[in-house]
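Subset of chains shown; positions unchanged.
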Amino acid sequence: AKEEEEKDWKEYIYNVFIIINGCTVLFMQCGFALLEAGAVRSKNVTNILLKNFLDLLIGIVIYWAFGFAFAYGKVKVKDDFGNYTGYSKANRFLGHKHFFLMDEEDFGTELLEGYPERVIHMGSFYGEFFYNFVFAATATTITSGALAERCKMSAYFIYGIILTGFLQPVTVHWTWSNGFLLYPQQYLDLPPEVYFRDYAGGVNVHAVGGLAGLVGCIFMGPRLGRFDTTRKYHIPGHSTPLTGLGAFILMTGFLGMVLGHGQNIELSATNIVLGGATSGLTAMMIKWIKPRLAGHSRHKQYWSFLILVDSTLCGMVALCGGCNIVPPYGAAVIGVLASLAFLGIEHLMIKFHIDDPLGSFATHFGGGVVGCLMTPFFMVKEHAGLDGIFFWEGCDKDFAKGLPGWEDGACLYSPFYQLAWHIVGLLCIFVWTIVLSVIVFGLLWRFGQLRVNSDLEIRGIDIKLHGEPAYPNAAYGHGWDNEGDF
Amino acid sequence: AKEEEEKDWKEYIYNVFIIINGCTVLFMQCGFALLEAGAVRSKNVTNILLKNFLDLLIGIVIYWAFGFAFAYGKVKVKDDFGNYTGYSKANRFLGHKHFFLMDEEDFGTELLEGYPERVIHMGSFYGEFFYNFVFAATATTITSGALAERCKMSAYFIYGIILTGFLQPVTVHWTWSNGFLLYPQQYLDLPPEVYFRDYAGGVNVHAVGGLAGLVGCIFMGPRLGRFDTTRKYHIPGHSTPLTGLGAFILMTGFLGMVLGHGQNIELSATNIVLGGATSGLTAMMIKWIKPRLAGHSRHKQYWSFLILVDSTLCGMVALCGGCNIVPPYGAAVIGVLASLAFLGIEHLMIKFHIDDPLGSFATHFGGGVVGCLMTPFFMVKEHAGLDGIFFWEGCDKDFAKGLPGWEDGACLYSPFYQLAWHIVGLLCIFVWTIVLSVIVFGLLWRFGQLRVNSDLEIRGIDIKLHGEPAYPNAAYGHGWDNEGDF
């Protein structure tokens, strides 16, 4: 009884921590909303705010109805005597229980023999729901950034529902719940420490959201006036303070994103801010030095705030993958690499005339992929159970011999297998995301439901569609002959 | 000693959790401030910000001086030998101890035999103070929203002090501390599970604040230019992003509002966001579909961001009452009903030419009352100790017979008594709030201290009263011939 009580108490604490961090992640929706609102023109501000607010609401309802079931819904298997013996294998691809959060009593973290627990949030049923729906909503929000200033409301509803309710939850199932990416050694001769490690959603949230955004962007085409055949035109956002505020909120929110997962929380917190910092500083320095090297005139050497912000976020995304298992200097290096990826992708986007107003693809996809690929290099045994490639000194052959299926010394290359498995996992998730996104956005495009007409785009969406300009002229001005004394 | 230590440790944890959630609720003041700032015209922005900031400061000081004493101040009773035997019955209406947070050592949660603990925050003396003053300040802020753009500073000070220091704390005493609404079975033949359940302040914070706002609104009259005899004119707020930011902050803050109370935190968190989501989505759909049904021209079918925001908040208010004891689908339904209440009340307000610029009454009163009335339908025994009307299968008569005073089978109708008691409680709180509000606002009105003169209202309050326009012309502009290259 005493022990039972203690266990309950610990579960209470874990859930407290998960819920608090869930609230922080929920508040990231505010960060995204403002980041995006600041980055669009004043005529589309209400539209982008409404979409971000709706993201969250739709996310809640859809994740309650379907998403949680697809992500975490395991089916228990009974033996002949009616006793539960574990979970059905059928759910390696997709969960299919707990629709509408039903059957709470069947939820558990115990797993079939031979299915070791991979990702432990230690959350209860509702705790897991709460902490996970905010991640799904985040993915959708990332996508919405890429489609800003020209997406139809109907398109928005449809892809929002599919992304939050199905596309992203399935990738969560693969990588966090019970999916095939977590147990490669059941199919392949791999060391048991090798599995897809995406600690805080660098891939299943950020890369997925960014990639869906890219597909949407391509179908939708650039905003009117962004490119002509020979050159690009800058379309500035209407408010730096809103963007800055959004960025600060997101920076704080990223901490909720990594802390709620509950492993090595102090190290994780340190790494994620450190990776963000080196990424941001690297990008700003490059942007400042490059024109000088290229011999451009002096006035082009800008200290760009927006580059700083996006690149910092990209670095934090990159650390979402392995911030719990890499040492701080590894985090610093991963941040620098994320920065390069960010700038490279942004460069390519412009070159190929793809118009992603928020840089969602470069930030979230770039960061997520860099993090996923670099973690196998930098992870350390103390935290990961397996040293990364940079620290690898071979395995204990005696130990290896005792393990089923790989007495031949496969473990000599464990972290390389880890890297390979991450590449396999990324490819699976890319294919899944691209295929579904192409279907959804392709159909929307085919039936003319994707993009607002050009008249609405040029004049602005807020007044016509929402009846609420962001800054109505009627609300400004005063009747005094002066404003103070100077 | 070991056990003592463990108890201390648990108390420490509970207080940590209460304080963290208290901070989140404190941050709601920021949310209200921005929601309101965005919803007024630019000429009154500093005024509304100052008021919201003052709400908090006055709230702290007044709650320290008086409010906490009225809400939680119990008086211990000694027996003939000088031993404490419990708490005086005298305090069923009103607390009267701990003024200026004195006599900490007399504070305790133990209660007289037969006075079961109803609302357990498990907080310490200062923990309870901290968590409760923010609720009182919230009530005052809700009221201030209804009086925006035309209320005098003196009026503001006076009603702020009375509302935070007396009116609201007394209702807290009734419903959370030691008041008559918590122990009906001491006066009436009611089952012991029946008492006024207002888990997170849907009634004693939101409905009270909203109702006081309505009374203030009526005495004050609509803003100039809002209505003429035949029609209404829309007075738009000056900044959608500020309103949106405020709404996001409030959404997060609501979680602090329910979590700090500490029961079923995961379920509570899930329910409050779910209720908010269904409420917001319902209202937006209705607003979009209604003109179409009514045959209005197409351009009237707006996706309104402000309706979405207010209605979502209304749904969250509605779940404040019982989010800890209803199942998620109950929360979803309560959200839908809250949305209908919100729209209905807003419609009536306009019909009767009552001008509540923020929709405070509809949002907070509407939501609070819907939540209070619906909880007895949807609550479940697992969490509430009593099944709600929709799940009611009658009670165990054998069990009932053993209870004093109701061997006759009264328990056969327990949840109906629960509903009846909620109605009784609502009426008591309404009468109390209306009477005091009418006295306060009536006197202010009688002596001309309620409303600024019309010249000041037309020209705007900021410059004359505060010397600080929100956006001074002198602070804008730059000296460069262009703003970048496009």
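As written, the chains take the letters A and B, and residue 1 is the first residue of each chain.
In the analysis below, a contact is a pair of C-beta atoms (placed from the backbone, for glycine too) under 8 Å apart; a residue touches a chain by one contact, two chains touch by 3 or more.
Everything quoted here is computed from the prediction, not taken from an experiment.
Colleague: Wait, 2 copies are placed, so what's the full copy count for the complex?
Modeller: Oligomeric count for the entire complex in this file: 3 copies.
Everything that follows uses one rule, which is that only the chains that are shown with their structure count from here on.
Colleague: Once chain A is fitted to chain B on CA atoms, what angle does the rotation have, in steps of 5 degrees?
Modeller: 120
Colleague: What is the distance in Å between the mean C-alpha positions of chain A and chain B?
Modeller: 35
Colleague: Taking the touch rule as given, give the residues of chain A at its contact with chain B in the complex, in rising order.
Modeller: Residue positions touching the partner: 9, 13, 15-16, 19-20, 22-23, 26-27, 29-30, 33-34, 37, 45-46, 49-50, 52-54, 56-58, 60-61, 64, 100-101, 123-127, 129-130, 133, 153, 233-234, 236, 239, 242, 245, 462, 464-472, 474-480, 483-484, 486.
Colleague: Can you tell me which positions in chain B touch chain A when the two form their complex?
Modeller: Per the stated touch rule, the residues are 10, 13, 17, 20, 24, 40-43, 235-241, 244-245, 247-249, 251-252, 255-256, 259, 265-267, 269-270, 273-274, 276-278, 280-281, 284, 299, 302-306, 308-309, 312, 328-329, 332, 458-460, 462-464, 467-469, 472-474, 483-486.
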